[in-house]
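Okay, so here's the structure we're looking at.
A protein chain is absent from this complex, but the other protein chains hold their places.
In this document, chain identifiers A and B correspond to the written order of the chains, with residue numbering beginning at 1 in each.
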Amino acid sequence: MVNRLFMLMVAAGLPLSVVGSLMHWSPVLMFVIYCLTIVALAGYMGRATESLAIVAGPRIGGLLNATFGNAVELIISIFALKAGLVGVVLASLTGSVLGNLLLVAGLSFFVGGLKHKRQEFNIYDARHNSGLLVFAVLVAFVIPEVFAMEMNEQRTFSLSIGISIILIGLYMAALFFRLVTHRGVYQHKTDAVDEHEEPEWSKKTATIVLLLATVAVAYVSENLVHTFEVIGEEFGWSELFIGVIIVAIVGNAAEHASAIVMAYKNKMNIAVEIAVGSTLQIAMFIAPVLVLISLLFPVSMPLVFTLPELVAMGTAVLLMVAISNDGETNWFEGATLLAAYVIMGIGFYLL
Amino acid sequence: MVNRLFMLMVAAGLPLSVVGSLMHWSPVLMFVIYCLTIVALAGYMGRATESLAIVAGPRIGGLLNATFGNAVELIISIFALKAGLVGVVLASLTGSVLGNLLLVAGLSFFVGGLKHKRQEFNIYDARHNSGLLVFAVLVAFVIPEVFAMEMNEQRTFSLSIGISIILIGLYMAALFFRLVTHRGVYQHKTDAVDEHEEPEWSKKTATIVLLLATVAVAYVSENLVHTFEVIGEEFGWSELFIGVIIVAIVGNAAEHASAIVMAYKNKMNIAVEIAVGSTLQIAMFIAPVLVLISLLFPVSMPLVFTLPELVAMGTAVLLMVAISNDGETNWFEGATLLAAYVIMGIGFYLL
Partner (left out) sequence: MVNRLFMLMVAAGLPLSVVGSLMHWSPVLMFVIYCLTIVALAGYMGRATESLAIVAGPRIGGLLNATFGNAVELIISIFALKAGLVGVVLASLTGSVLGNLLLVAGLSFFVGGLKHKRQEFNIYDARHNSGLLVFAVLVAFVIPEVFAMEMNEQRTFSLSIGISIILIGLYMAALFFRLVTHRGVYQHKTDAVDEHEEPEWSKKTATIVLLLATVAVAYVSENLVHTFEVIGEEFGWSELFIGVIIVAIVGNAAEHASAIVMAYKNKMNIAVEIAVGSTLQIAMFIAPVLVLISLLFPVSMPLVFTLPELVAMGTAVLLMVAISNDGETNWFEGATLLAAYVIMGIGFYLL
């Protein structure tokens, strides 16, 4: 039933997106059309990724999810950097970290917990991820923030570049660790259960659906971005609020959809991998890559967030580490993460 | 023997409190009388709560303890807010958090650990509480602190009100989680041992004793508060020091007494529930309720602590999370918490 609804939404939303943007319909109407279309496309991406995940195992599946969710954000951010909107890019990076860590994980834990009393996920992965979250946000993001206070601009850029290279290097090392040297070493016994399942689509069909949906999401997302300015004026939203909250919610719709579906099906390993894995990919790969790419543009982007952005990300990481360290979730842990997201949302709205 | 001493102290202290305040005896003398009377009354409250705890099980018992300990503080704070003493209320909230988290828990772990080599408590509750401590102090208290730096006063109040409503909502959700949807799900096997014990008083007697002692504590506490100004001048204590240290120690005497008794009897589940549960009740319920109540008074209170207050609470939470996460305690962990309390006490004394 949901699948049929999504099919209708895509069948109607994609042509309307094209027609509407050519016909210059009202930005508020287009905003709603774009958002619904992306959510429906994200549904397809979720199903395709799920099929691929069953074929490829939970880890590669989760990696696929994170990659296809963040490809959209990478593309949007590069266009924004090209236009010199450094503040918007940093805000949307912050929003992606908060959105994945608090909103996606929170909704997954909450919705999954409404159906299942206790849900388990691989505790080794949880601890591996905790260490990396602390490394990326509390070391690699905090250090330039504090050190930059006593540095000139040029040294701040040198520090940003150095840290970016180290982040990308450690991200590569983490992939090497999980996929090569320690593949299956920390495998949880519950992971084995997934193998019995039948994928909805074949590997080929799933790949094609995933690619087409990604292209469509990218097209609609780009149009969506151009409605933000008018929407901001219409509803009284600041640029920071749009970057941190709106871009993150719409930009991570794919993760939202598939993580929640996985949680509802009690596949918490994949749900957590999507939420936390996506956070790590943004913090350890997308953010430093954007810092390096920005060197090619007239306005370079240092790895220096505003203090509210950094404090929001830092406290979100501490909360996630405190909550996820036992390898178990329930609806209340989800509610706690969501409550933290709402608090930060109010804060950025009022800022 | 201790019980007989407490009976004498109440029998002498209550009349002396009434007579002394009418006769305007020396404030320093009255300060000593009030304090001793409260400690003795707290002894009664501890015994009554213990009886009720045996009847009602460790969780409800701990809840009762925390409630009756904090009712006193809520009443005092409302009177202080009415008088416009916003700074004193924030200081005493800070003091209650530090007092419960470091002093009450520290003394419980230390005294209990002198008798028992290793003491265990429910590890699921410990992790549940860790998540909430991080949420309440490191998210809900830190965010307004940092965001308020770049906001005008009116938006700071809006943010405070929003966060207060979310805190109260999540506190209610936590009760619903523990008492309804997940009652007994995370029960530890050692909890069952408590059931064999006989309560000292019947449910009815214990309830009456608890109510009478609470009323008496409230009466004496209110008188005590009025001696603070003179005591501060006499001993050279700042308002902040009195709020953070003196109010907290006397105001939490009930928790001190019963938590330590429980720890000595090796009922660590109840001892931890009193200390940490009381902290959570103050941070997630008393503090936001006071923010909302303050809207009725001429001077409103934002949820913005001073930086030393916030840093003290934040580091206390990190220390408690690091120490309690293994579900075990010993005398040295108690000593560590007490040492942190003394360090903060010296800091607030010198500030």
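In this section, a residue touches a chain if its C-beta (ideal position, glycine included) is under 8 Å from a C-beta of that chain, and two chains touch if they have at least 3 such contacts.
What you are looking at is a predicted structure, and each value in this text was computed from that prediction instead of being measured.
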Discussion item. Which candidate, A:Val139, A:Leu211 or A:Leu295, sits in contact with the chain we can't see?
Written reply: A:Val139
Discussion item. Going by the contact rule already stated, which one of B:Ala11, B:Ala83, B:Leu175 or B:Leu351 would touch the omitted chain in the full complex?
Written reply: B:Leu351
Discussion item. For subunit A, which positions touch the chain that isn't shown here?
Written reply: 124, 127-128, 130-135, 138-140, 142-144, 146-147, 149-151, 155, 158-159, 162-163, 166, 169-170, 173-174, 177, 181-182, 185, 321, 325
Practice prompt. For subunit B, enumerate the residues touching the unshown chain of the complex.
Written response: 117-118, 307-308, 311-312, 315-316, 318-319, 322-323, 325-326, 330-333, 335-336, 339-340, 342-344, 346-347, 350-351
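Here is the rule we go by: only the chains that are shown with their structure count from here on.
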Fill in: Intercentroid distance (Cα basis), subunit B paired with subunit A, Å
40
